[in-house]
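Have a look at this one before I ask anything.
Removed from the display is one protein chain of the complex; every other protein chain stays in position.
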Amino acid sequence: MTEAIDGLTAGSLTALILGPLILALVAVALPRRRLIDSAVMLLALLLLALLLPLSRAVLTHGPLVMDLGGHDAPIAIPLYVDSLALGMLWLLTLLALAIHPYASAWLQRSDHPHADDYPALWLVLWTGLNSLVLSGDLFNLYVMLEVTTLGAVSLVMLGQSAGAVSAAARYLFFALVGSVLFLLGTALVYADIGLLYMPMIAVHADASPAIVVALLAITAGVAMKAALFPLHAWLPIAHASAPTPASAVLSAAVATAGVYLLLRLWLGPFAGTWTITTAQGIGVIGAAGILYGSAQALRQQRIKVIVAYSTVAQLGYLLLLVPLAQSPLAWQGAVYHAVTHGLAKAGIFLAAGNLILAIGNDRLENLSGADQFAAKNLLVIGIAGAAVAGLPPTGGFIAKWWLLSAALGQGQWWWVAVIAVGSLLAAAYVFRILQYAMRQPENRAEIDPRVRDQSLPYALLWPPALLAALALGLGFSGELLAPFLQVTDLSPALGGTGR
Amino acid sequence: MLPVFDTMLCLGLLWLGWGIVASTTLFRGVVLFMVFGLLMAVTWVRLSAPDVALAEAVIGAGIAGALLLGACKAMLSDPGTPAEQGGPEPAALPRLPAAALSLLVGAALAWLMVTVRGGGPVPEAVAIALPTHFLHNPVSVILLDLRGYDTLMETVVLLLAFLGARAMMRHSELDPLFTPVATHRHYTMPLITLLTPILLLLALHILWTGGNAPGGAFQAGALLAALGVMYQLTGHLRPSRESGPGVRALLVCGLLVFSLFACLGLTWGDAPLTYPRGAGYVSALVVEIALMLSIGTTLTLLFAAHPGLKPDLRQ
Amino acid sequence: MTPIVFPVTAALLFAIGLYGVLTRARLIQRLLAVNLMASAIFLFLIVTSTGGPHGPDPVPQAMVLTGIVVALSTMAYALVLIRHLRVLTRAETLESIVDD
Amino acid sequence: MDEVLIGIATFLLANLVLGFLRLRRGPAPADRLLALLLFGTISVAIVLLLAHAQGVAALSTVALLITVLAAIAAIAFTQMPESIRGNPRT
Partner (left out) sequence: MTILDWIALALLLGGAGFFFAGTIGLLRFPDTLCRLHAMTKADNVGLGLLCLGLALHERTLSGTLTLAFVWVFALAASTLSAFLIAGWAEARSDTGEGS
């Protein structure tokens, strides 16, 4: 255990993992919805408060490692926090704060039969995501991946329709194969070098055949779960057919966590196995994902499918960190992108969910006249969409600016073109939604007057507004937060990238 | 003689594996999978992994088989979509490229798995830590203490599987997997009366000795679940759409005790999940008892495919 | 220590499972194939745990036990999902409901 | 003596592998289940022999568990529907 871990830090890390878990157990044992809803809000606020000193500790001491159970490396399971993990924790906690009240109001309003099942499922998934982000042990990650997978599949399945359940089944089978591949990689690493403790694997792993195959298996496994570009087939339909709050969780948190895990593994324990060619190859896959996802998003006719394809595209940006990893600016940009995109994407989904409540479905052509009756929600979609596209003055702009600068700084101009084209396409699909909404409806009487903005409960309106405001606000706090975004001791290990 | 035994065992495993994958009918695949489970248990015994063998015996011979036979039954009682009736199974991927890919992967893995280096820092450190530990069964040391966090999270996976399944069951018209034949009660009753005390004793035995001999909470819990499965198969427990407070308490007690214990680690140590000095064995036992109850309940309910169970004591 | 035949069997079982996952459309059989792959990895892990200079290594055995619990949980979950899908669509393969 | 135990275990394993033929041929579902039950008993015997050859008492518990749970498969099987026979998809 490092000296930097004081009681408060240890307590915060414990609370991040066990807080949602214990609350989930309470929710299973005592299914009182009101009680649980307020407890979730309190917990999210408490965790936000705990994240402040934790961020400070990371800033002053550098990356923190807490070995569980009072044992030492290499037999203990460590929790690991650096700026990448910290960004994810902030994102997850803010999402919990905004999405849970929305979900609870949404389920109630749509008289959803699964309203009783949702809180416990979400809380366990939250536990899984927090632990996935914090875990520094290869085998433990396998278990956490299973928790997130089962949680995410269950959320998709709550969509109820035959389409949602078959999307859930497709997702589950992709994920099952993904876990087996991850387990294979873990077994090979352990059999070859006798380690599961990730900070130490980084030191011991060479490019032996077993390690290289393990890296391939792990990459393929996580990529299947995270729906990275060539393996994305299950994502758009699953994210689009889930209930709206669940779509937001899946796109903003689960998918991001998958890519986060890949970055954590690639640039941590396996950093020594990279060469320039393979790093550039990962960048190319990311770029292909950006272009393909954006192009698909432009062709879709349903809002939720557009937003889901946009997720496929935006996750690609995170992969650009691999070829650019030697630059601190790229780290800053990637963390900032993950957080901004997560917040903005959740905001868009929630606002789109309100539109769906208003017009009954999410087809673009039915949006006509939405600027009249759902102006606030359209404003949210506009702001959050600008953040996704990376337009100033949003946080998305800062993130992409840093990524661009990193690419220029290392003379890798080709990524500049990709980032720019991706942003243009993103702006195009966001404005396409707004453009449909501003058309004059052919028959005004078709719109049910009861569904105007005013009739939506407050709990459905403030969460998307809060998320969009955060995505916007991040555009003004880039300089302030920059020091927090570079804390990682993994970048030195990336000497391999430059070989 | 042992090499002959090993070779035959491995050929048997491969033959069964191929049979499972290639079987044309669902029932055949399921039966082959159950035999595969038996042979895996023999393999674990041969490789001197008694803890794993115990788990495989309970799961392979009992719960997994019953689950699969139940699903098989559910599939058979529905004629299926028109496209599937009588028609051949639609192909997922063309066979030839799939076979080529699998062969390539198999050959590469075979080479790797034979040539991995072995050893490393963890085996060394574990070998040093084991002799002074308050538990004497090496696998229990790992599961309960060194990697207790994994055990906590694996129980979360089990609970989550049930929560997700319960959400599906609640609003779907899934029939109970098994509707016991009334006349069979006459014959199964003596078996139940014989097995109930024996299984309970065995479960307690496995749990109690788990600290010092092979066994532990999961094996014991799975054994309790096997008893629960048998009660359902013979109609002494029936699935119900409501879960009472008792069932819910049993569901969560294992994780609740374990996570509270994990938090308490912060008070008598520097990190969660630390065992108190001097009271390690007792704490481990308390955690294990709670885990056993939860694991048993969760697995029984997962088999029931319903949120709850109610006893049926008609003779 | 342990004869070479066990790791080779593990690799081949993994390959057989992979073939099954790729070619079988019927979901339950695909599930069985995935479990076969997992069992192959368990076999490999246990093989590596025997022998060694420090006696049997309990860590892989513990990993396999955890893996068995996880595999059983996901199998039970997947079976309920498959039955749920069957009730909703009457299909037992994903391929036969692609066109709805 | 250990060598003898392992020899007998090998012989029993050979019986088990021979029994796979019935598993393959069927023809009735009941035949496959019979084969499963026979394999259960043979596995119990093999486990007992190996446990004695290795001198690990806990392994005998494995045999006990397999025996105790053997009835589950049979009870579950007898509740299979009529359509299990003659259905191309069984």
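All chains are identified by letter, namely A, B, C and D, in their written order; residue positions are counted from 1 within each chain.
Just so we're on the same page, a residue touches a chain if its C-beta (ideal position, glycine included) is under 8 Å from a C-beta of that chain, and two chains touch if they have at least 3 such contacts.
Quantities reported herein were computed from a predicted structural model and do not represent experimental measurements.
Student: Write out, one label after another, the shown chains that touch the chain missing from the document.
Tutor: In the entire complex, chains touched by the missing one are B, D.
Student: List the chain B residues touching the unshown chain?
Tutor: Chain B touches the chain not shown through residues 184, 187-188, 191, 194, 198.
Student: On chain D, where is the contact patch with the chain that was removed from view?
Tutor: Interface with the chain not displayed, on the chain D side: 1, 4-5, 8, 11-12, 15-16, 18-19, 21-22, 25-31, 33-35, 37-38, 41-42, 44-45, 48-49, 52, 57, 60-61, 63-64, 67-68, 70-71, 73-75, 77-78, 80, 82, 85.
Following the convention adopted for this analysis, only the chains that are shown with their structure count from here on.
Student: A-B versus A-C: which interface comes out with more C-beta contact pairs?
Tutor: Output for the comparison: A-B.
Student: How far is the middle of chain A from the middle of chain B, if each middle is the mean of its Cα atoms, in Å?
Tutor: 32
Student: Provide the C-alpha centroid distance between chain A and chain C, rounded to the nearest whole angstrom.
Tutor: 28
Student: Would you pick out the residues of chain C that each touch at least 2 other chains?
Tutor: Within chain C, the residues that touch at least two other chains are 14, 17, 30, 44, 48, 59, 63, 66, 70, 73-74, 77, 81-82, 84, 88-89, 91, 97.
Student: Where does chain A touch two or more other chains at once, residue-wise?
Tutor: Each of 139, 143, 146, 150, 153, 157, 184, 190-191, 196 in chain A touches at least two other chains.
Student: Which pairs of chains touch each other in this structure?
Tutor: Every pair of chains meeting the touch criterion: A-B, A-C, B-C, B-D.
Student: In the complex of these two chains, what residues of chain B are touching chain C?
Tutor: By the definition above, chain B touches chain C via 2-3, 6-7, 10, 13-14, 17-18, 20-21, 23, 26, 29-30, 33, 36, 40, 43-44, 47-49, 51-52, 55-56, 59, 63-64, 67-68, 70-72, 74-75, 78-81, 83-84, 89-93, 95, 98-99, 101-103, 105-107, 109-110, 112-114, 116, 118-119, 122-124, 126-127, 130, 138-139, 141-143, 146-147, 150-151, 154-155, 157-158, 160-161, 164-165, 168-169, 172-174, 218, 299, 302-303, 305.
Student: Residue numbers of chain D touching chain B in their complex, please.
Tutor: 3, 6-7, 9-10, 13-14, 16-17, 20, 23-24, 26, 29, 32-33, 35-36, 39-40, 43, 46-47, 50-51, 54, 56, 58-59, 61-62, 64-66, 68-73, 75-81, 83-84, 87-90
Student: Going by the contact rule at the top, pick out the chain B residues touching chain A in the complex.
Tutor: Result: residues 108-109, 112-113, 115-126, 129, 145-150, 153-154, 156-157, 159-161, 163-164, 166-168, 170-171, 245, 248-249, 251-252, 255-256, 259-260, 262-263, 265-266, 269-275 of chain B touch chain A.
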